[in-house]
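One chain of protein is taken out of this complex; the other chains stay put.
Chain naming follows the written order as A, B and C, and within any one chain the residues start at number 1.
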C-alpha cells in the first residue's frame, strides 16, 4: 500500500527501506533535504492519495507533538496517522483525541529491533481501534519479523505502554548481565570470562539475544577496555518506574537498573559527599577531599576496609 | 568411556541416560535401590576399571561432602571425581585438596539445562587441570548441547563459580520479566498481556529462552491464577551476593531479585511491623492489627493513599 | 493575629488549639458541624476582617483543589491563603497562580510533627514571597517548636517540596530501623532485642526521635506481635521518587523503602508468580499452588534451601 514516512533517521530510514522491499510505495519526508523525497510535510501529504496513511518516526516529545499537530492541519477526515516513535503513552491519548476531532485516525506503535530490524524485521506493539489496525495490516506484515512479533495490545496508548515495559525489562536484563560480568572480573576465580559468556549461549537458562550481543561485543573487545562505564537512558525506563509508582507496583530490579545508569553519569556522587561528611563528623574518618589529598588519615580509595582504630 | 554416576535423581538420572545414548558405559548408584544399578558406593567403585571416573550428582552441602569423603576412601591414585552438583566453589577447593592428598583428581562442573537437558544437552562450566579436563572430554562432548555450551573456566572451583554467577544473572532476568508482567497487569492499559509477551519472542531486544518459557507458562495459565507468589532460592543466588559483598562489587539487581524471593516467603513482613509501629507512634496512623481489625482509623489495605488529615 | 482555619481534623484542630493558646484569634471551619465554628466556608470568610488570612488544612488532592477554588471566589484582593496540607508542589504552583489572578496571596507550608505537634510545636517549611512570609510570621512563631523548626525554603511550592523530601528521608530511616530489627529477631544471636534498641538511645550514632518512638512502641508490645506487617504510604514518598526520576537522581534507599510498603500491601506478590512459573518451567521446581498444596515436590515455605537434585 501507499504510505508516507516522516523521519528518515536510523529507524525511519530503514523501515522505509524494508517497506519498499516489501512492495509498498513509500514517500519519505525528513527535514534533512538530502534524504527526503519531498521538500515539506505539506508536499508529503499532497503526494498521497486519500485516504492517506502517514507513519511518524521522529523523536518523542516536542518533535512528535509538532509533527502530529501539523498533520492534524494538513490531513483530512478518514486519513490515519501512526506514531512509531518512543512517545509516552499519555501523549498518545492526547494525540489520538486531537486527531479524532477532525475525523483522523490514530495508532501508536512501539517498535523494537534497533539497527537489526532492516534485515530481521521489527517487533511491533500496536494500540488503536480494531478497524485501524486491520487497515494497517499490510504494513505491519511487512515490517514485523518472521514468527509473530506483532501484537494488538489494546486501545490508543497500549502500544507504547507495552514498548515502555519491554524497555524496562530490557534495562533489568542488561544490568543482570552487567553485574554478572563485573563480579566475574573482580573475583578472578574464572580465568576465561569471555569464553564463559560464549559458552552460556547454548543450553543455559540465560541464553538470549542480549547474551548473543554481549558475546559479540566481547569478541571485539574482550575486557571492554575501550569503553567508559557510562550509559544513557532513553526515557522509557523512567516512565516505567513512574507508572509503577503510580500503580503501587514494586519494581526493585528495573528501578535499580535505571538508577545504575543515573549514577554512571555522575562524575562524583553528590549523595556520597554527605556520607563522607557524616563519617568525618562522627568518626574523624578520613575523607577524600577535592584536592585528591586526604583530609585526616590513611583511608584511601582502593583499600577495601576502613582504617584501624576508628570505631563508630 | 566408562563412568560411574552417583545420584540418579532428576538431573543425574537424565545425564546418565544421555551418556548411555551417546555410547558411554554408565554404572549408576543411588541410595534408592529401585533406580540404582549397584547396591552400594563400594560396589560402584568395584565395578569400574581403573583409572576410574566417578561423577557425583547429589545435593550440595552435607550429601556431597559425605559422598566425596567416601569416594576418597574407596578410590585409588589416578582415579578422577567430578562434582556436577550445585556446590559452593569454596567447598570445591576443599574437596579438591582432600582428594589430591591421595592422588585422586577432581573437577567441578556447573551444569545448566534443567529438565530440558536430556534432549537439548547440558551447558557445562568446568574447573580443574588441563589434563583432567582433556581426559573427560568424551563425557563433556556427549553431555553438552549443539553449538558449544562448554567452557573450561579455570582451576578447581571455577566451574561452580561460573555456574553461581550464571544463576545470579538468571535471578535478575527472571525478576525483570516478573516486574514487567506485574506492571502490565496492574496498569491495565495493555489489554492482551499474554499476547504481548508472545509477540516479544520475535524481533525484540528481550527475546530469550526465559521469555519462551514464560509464554509457555502463560499458555497453560494466562493470568497465573493457579500459582502462589512464592519462590524458593537454591543457594546460588545467596552465594553470588556474598561473593559480591566480599569483593566490594555492587550488585543491586541480582540482590533485589534475591530479596524479592526472601520476602515472598514471609507471610507477614517483620520489618513492616516496625514501620507500622512507627507510623502509629508519630502520626496516630491507623495500623492493621493482628485481628484483621484496624486499631484506630480508616486506613485500609487496598486503599492507595493514606487517610485524610494525617500529616507527618 | 486573626486567622481562619479550614479543616479541623487531627492536624488542623490541634494547630488551631496551639494558635489559640498562643493568643491568636482563630475561626475554624470543618464540614463536620460538631467541630466547626461557622456553618460554611462563606461564613468563615465573612467573619474575618480584611485583609484576611486563611489556613487550609484539608487532605491533598481534590479536597484541597476544591477548597482553594472556593476561597478564590470568596476572598478579595490582599487576602492570603496558606496550604498547610500535604499537597504536591506542582499543585502549589497552580494554586498560587490561580489566586494571584485575583490579587490573593498564597503560601505553601509543609508541616511535620504529627500528634506531638500540639505540645512540642510543628516544624514548618514555607514557600512563598518574602512579604507574605513576613506577614505570617506571628502565626509561624506560635506554631513552630522551640529551637528553630522553621525555614523559608523558597518560592511557592518550595515548602511542600522540602516536606516531600523530609518524608522521603523519613521513609528511608524507618526502613533502616525496620530491617535492623528484623535481622536481630531472625538471627537470634542477640537475646535482648528491646533492651538493645533502648540502649541505643544514648551515645550511639543512630540516636534519633524515630528510635525514641520505636522504643516506646516496643515497651507497649516487645515483639510487635499485635501488629500486621503492613504499611500505607501517604503520597509523598511516591512524589519524592518521581521527582528523583525526573531529575536523574538515583534514590536507591528511599525507593526501596517505598517499594517495601507497596509489597507489604500485596497479599500475594504477582511478580513472584512469574518467578514461580519460570522455575517450574525450566527446572521442574515445585511450586506453591493456590490450593496451598505443592504441585510437584518437596519444596516448602519455610525451608531455606531448594530441594535436592534440581540443578538449574
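Following the convention adopted for this analysis, a contact is a pair of C-beta atoms (placed from the backbone, for glycine too) under 8 Å apart; a residue touches a chain by one contact, two chains touch by 3 or more.
All of these numbers come straight from a predicted model, not from anything done at the bench.
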Considering the full assembly, with which of the depicted chains is the omitted chain in contact? A, B, C
Candidate in contact with the missing chain, chosen from C:123, C:227 or C:276: C:123
Any idea which of A:4, A:72 or A:252 touches the chain not displayed? A:252
Quick one: say which of C:1, C:35 or C:176 touches the chain that got left out. C:176
Thinking of the whole complex, not just what is shown, which of C:40, C:76, C:199 or C:219 touches the missing chain? C:199
Which of A:36, A:86 or A:199 touches the missing chain? It is A:86
Footprint of the hidden chain on subunit A, which residues? 7, 9-12, 57-59, 61, 63, 84-86, 111-112, 114-116, 167, 170, 174-175, 177-179, 181-182, 185-186, 209-210, 213-214, 216-218, 221, 224-235, 252, 260-261, 263-285, 287-290, 292, 299, 301-303, 305-306, 308-312
With the missing chain put back, which residues of subunit B would touch it? List them for me. 205, 233, 238, 241-242, 245-246, 248-252, 255-256, 258-260, 262-263, 265, 271, 282, 312
Just the residue numbers, please: which parts of subunit C touch the chain that's not shown? 89, 112-114, 117, 120-125, 144-155, 157-158, 161-162, 165-173, 175-177, 179-180, 182-184, 186-187, 189-192, 195-196, 198-211, 240, 243-244, 247-254, 256-257, 259-260, 304
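The working rule: only the chains that are shown with their structure count from here on.
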Averaged over CA atoms, how far is the centre of subunit A from the centre of subunit B? Could you give it in whole Å? 30
So how far apart, in whole Å, are subunit B and subunit C when each is placed at the average of its C-alpha atoms? 41
For subunit C, residue numbers touching 2 or more other chains are 233, 252, 260, 263, 265, 271, 282, 312
